[in-house]
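Of the protein chains in this complex, all but one are displayed in their positions.
On to chain A.
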Amino acid sequence: MSKILVIAEHLGGKLNPSTARAVSAAAAAKPEAIDVLVLADNADAIAAEAAKIEGVSRVLTVTRAENAHALAAVLAPQVAKAAAGYSHVFAPSTTFGKDLAPRVAALLGVAQVSDVMAVEGSHTFKRPIYAGNAIVTVEADPAQTVVATIRTASWPAAAIGANGTPVEALNLDVALPSYTRFVELKQGKSDRPDLQGASKVVSGGRGVGSKENFEIIYKFADRIGAAVGASRAAVDAGYVPNEMQVGQTGKIIAPELYMAIGISGAIQHLTGIKDAGTIVAINKDAEAPIFEIADLGLVGDLFKIVPELEAALAG
């Protein structure tokens, strides 16, 4: 039988929702136990949040000052040690998990399955390659620990509301390297919904034209309570910061409503939105590839259309 260890992602003392999505993927493998591992300098509040995720058997905490920041070189030896006795180690396929999991796999001397989008059996998974233009079925060696990252857009967050899940402190006797040090994190300040978990996302592309013009996107997003994203072109041009990029090398998202405004729809961008419920495209070029996958398309000048949308909403 399988036992799965899910690595909790957290920042600023709060559990990241990607953790509950990784728990969903773990549950799909029908294991006898799903334990969540919290590595932090102060794990209590995070562990309490993790304990509320339905389907979690136990929450394990490792509290060390070195765990104040998520440095893969520091966390990996602890995860590798904690992995003893588990058949699987799962982490969300966010920049946190992508950074950490392969380091864990290499310490264990095992392969990693990246971006799991479906669990077909305890050791059989589906994952995308070529920017999602092909889906492969891979079989992991049952004689080895399976290390996998979970493509969060493919999985709903496991329900919150569990009671009485035990929280246990682990004492791992592991020497940690000091050759990597955290300096700073520059975070965009935003009261808008989180791009990766939002049910509605409005994205702007090169067609928006400038940093100043992007205000029209923010304003409309705020009007409908949406998160704001962007194409690579808009990020490269400096209209918006990197954390807003949606696509193959940015964030892969699955909102119920995705509105692409002034985005032509390069393959790499479409990869990031394929799982969205309804895709709306607004572009002045009727031939733009975004219209090939959009559920609803509107051809025209975004600077005319977006104010009209707001007016129609008010009406």
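By our rule, contacts are C-beta pairs under 8 Å (C-beta built on N, C-alpha and C of every residue); 3 or more make two chains touch, one makes a residue touch a chain; residues count from 1.
One rule holds in what follows: contacts and distances are computed from a predicted model.
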Per UniProt record, name of the chain withheld from view ["NADH-quinone oxidoreductase subunit J", "Peptide/nickel transport system permease protein", "tRNA uridine 5-carboxymethylaminomethyl modification enzyme MnmG" or "Electron transfer flavoprotein subunit beta"]: "Electron transfer flavoprotein subunit beta"
Of A:48, A:73, A:157 or A:174, the residue in touch with the unshown chain: A:73
Missing-partner contacts on chain A, residue numbers: 11, 71-73, 76, 94-96, 98-107, 109-115, 124, 128-141, 144, 177, 179-188, 196, 200, 224, 232, 235-236, 241-243, 248-249, 251, 256-257, 267-268, 274, 277-280, 291-300, 305, 308-309, 311-313, 315
